[in-house]
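Down below is the structure, laid out as structure tokens.
This view holds just a subset of the chains, kept in their places.
Chain nomenclature is as follows: A and B, assigned in order of appearance, with residue numbering initiated at 1 for each chain independently.
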Amino acid sequence: MSATRKRDLVSIDDLTNAEIEGLFTLADEMAADRKAVRDLARGLILVTLFYEPSTRTRLSFEAAMLRLGGSYQSCPNMDDTSAAKGESLADTLRVVGRYGDVVVLRHPREGASRVAARYSPVPIVNAGDGGREHPTQTLIDLYTIARDKRKLDGLCVAFTGDLRYGRTVHSLAYALARFGADIVCLPAKGLELPHHVVRRLETDFGCFPVKLTPADLKGAFEKTEGLLLTAGRPFQPDLFSNAERRSAIQRRLAHVDVLYVTRVQKERLKGEAVGDLPVIDLALLSENRFRNALVLHPLPRVNEIACEVDDDPRARYFTQVERGVPVRMAILAHVLGLKDLVVVEKSAKRRAAPPLYRSDVGLHCPSPGCITATELGYLTPEFHVLERRPLRLRCAFCDFLVEPRWVASRHERVFHRFDSPHSAKIHLENLVIFGSVDEAKRAGFEPADLAEIER
Amino acid sequence: MSATRKRDLVSIDDLTNAEIEGLFTLADEMAADRKAVRDLARGLILVTLFYEPSTRTRLSFEAAMLRLGGSYQSCPNMDDTSAAKGESLADTLRVVGRYGDVVVLRHPREGASRVAARYSPVPIVNAGDGGREHPTQTLIDLYTIARDKRKLDGLCVAFTGDLRYGRTVHSLAYALARFGADIVCLPAKGLELPHHVVRRLETDFGCFPVKLTPADLKGAFEKTEGLLLTAGRPFQPDLFSNAERRSAIQRRLAHVDVLYVTRVQKERLKGEAVGDLPVIDLALLSENRFRNALVLHPLPRVNEIACEVDDDPRARYFTQVERGVPVRMAILAHVLGLKDLVVVEKSAKRRAAPPLYRSDVGLHCPSPGCITATELGYLTPEFHVLERRPLRLRCAFCDFLVEPRWVASRHERVFHRFDSPHSAKIHLENLVIFGSVDEAKRAGFEPADLAEIER
């Protein structure tokens, strides 16, 4: 939700912590009195554009719009229609954005929402793009926790189930890390948190990963290969003895605030064998560490949580559903410009964005799920330059990390290794980057030094 | 529509005759002035949850909600979505019931609406569950008859077409029987009214079945194997001569008030050969007995009624469609608590429900179409105990009749035949019932008397 004229919600990274809290205050207002807000969006139209089916996300947004007094138009199966005729995502948004006043988009490709936001004449709300982001689900999870725990700072949140493909887990972990949470991973074997997520938690949010032992996890999760991602880096080996560290870890695990359960999404598995996990039942929840743990689940559940838990006050998964509506009302009211966020900025936490590199020749994003892989005809690849030495870029559409090895100057026809003395002297605005020697040659560049290529 | 806080419409059996008439008075009000009611449900949301497609039923409910000033959210193809991910019906309702204020459910399994009503936080309206009930269609049929005949008591209603699979026929027959109608069955050969429906008409509503002869049916239906189900039991063989009975029957058939036509639902046939029936055309309707017969049809029609009938004043099938909207408006207004029924209770006709048996071990409903066959994980089978000797139960979900043969006491580990002297002494609250010897043994019970098993 940028400060520009058109307000989109593409990524949770676009929101500061204070803006998130402002949004939650707005959600409280939406939940407090249905009649007070039922004319707020009168005469306005939401279009739901779903390239992947998701009945519950779609219904939740549509219900939110209806409760604001607006209307909606539904496209629950976009793949069957114009896309099948070969229309670009940009064109579809330029059409649909003439019918509705806001578009909610679900798309299987990473970065699709960013492209949509660029071409749509009306605000875009990302309802899930590929495995990357589902920011409104993350906001609902956070809101449920914030209201039931009466705080967001310094919680201990355990995740169990599929931590590999479950995009709600990744987004929520990043968001919680921003609020200083300890994150406990209790994955099904084979569905551990991916390395790039762990790495980002370390580099971007200052978390510290600690492998957990059966002794740490004593109880139902004893056999799980657990991982603790601490808030901050409190366990420097040089300051603590092993015994001191172990005991500090166990203190942190002694009181879990939230147990976030996910189902194994069989439709996304590609034949991997995955291990079993304990079913979350009342016996498991009677462990002391879960005494005050909210049980959350993004639903649908299959058998991960026993039905007997449903009536326990710690079971909050249907509460998540219920609170999803006011949270989405708040989001819609905000992007439609019907309500502004009251933001008490504790400190200006928004980091400056790294410089942008537009790749009109040479490098393109190598991630097969990236939206630029299918919509390249009209999109110029763009990357954020995180570092020059070693050269590290992040795709501006899908956030994929790229470490290209070859660069050139726009004013010459020869290319160099990224780490050569010559490369360092090329100013960013003259830089041309290549993912491979072949790519450089195809673009009409010659190697500056054949020996470099053979290294 | 129980007197409890949450009002559901699961079965027409839940309504007394006086309540039905109260509902019809409300429907009159809905039909009288569209503008007067167009803000009644303002701000409220209907969710249509259809696990089987039915465009016309869905549109009719949605139109009703719109005319009340409310909104709707549509799930016309539920099987494609969450159910495919393995979600239970209970969970789906607990989710969807957080978006909408009332849920209209169509489901292929019998008893699904009862399960939904139990778990949904908002009222459920049954829009057809399996072959069992479609109470709103029955109410529309009754309303059409009531308004055109200016009464519901003591009518003669003939059914023709598919009386075997047509669920609208079964429901309407029961409802008419409650109002004292004579029911004339004129089925396609092979699609006769099922035995269990005839039997329920006899036992529950006091009807008396009489096979009709070609002489009784003289005319277009001469070759039909007709059956008359009389209101009450007026033809006791000991009181009347054969000739007297025949002539009384013919008097009853001389004036048909309603001819209810159904199409042969080929999509539900399982390869049976079925006979032909006369097409309902103006020639057929010129028979004296049909002089004042309303022609009804639940639609869609194929060729059962000739197009030339459409303009005849007796043709009321499009009137049924038209009146469906105010009837459904009345139902929605009632279950949403926007309107109360004005009930002039002639006599307290609601029968006491038979005692309930919760089968936490042993017996489960043997009907393959019962909702408990697929949703058993969280549902305990329940049965109404109609009789102890012989033991006759009715599934509390799908109404299937069960006659189990083995029982035990909760305090022993041996089981007995239901008709043994020992069985009779077991108090209902201690009773355990088994559908088979195997089931009893699997539950850890031993036969009290091996000889009983071999009988």
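Heads up, the rule we're going with is that a residue touches a chain if its C-beta (ideal position, glycine included) is under 8 Å from a C-beta of that chain, and two chains touch if they have at least 3 such contacts.
Keep in mind it's a predicted model, so treat the numbers as computed, not measured.
Asks: For validation: placed chains = 2, all identical. Expected total copies in the complex?
Replies: Every protein chain is the same sequence, and there are 3 of them overall.
As a working rule, only the chains that are shown with their structure count from here on.
Asks: How big is the gap, in whole Å, between where the Cα atoms of chain A centre and where those of chain B centre?
Replies: One centre to the other, that is 49 Å.
Asks: Which of the residues in chain B end up touching chain A in this complex?
Replies: 42-43, 45, 47, 71, 73-75, 78, 80-82, 85-87, 90-92, 94-96, 98-100, 377-378
Asks: Which residues of chain A touch chain B in the complex?
Replies: Against chain B, chain A makes touches at 34-35, 38, 53-56, 59-60, 62-63, 66-67, 69, 71, 74, 263, 267, 299-303, 307, 318, 321-322, 324-325.
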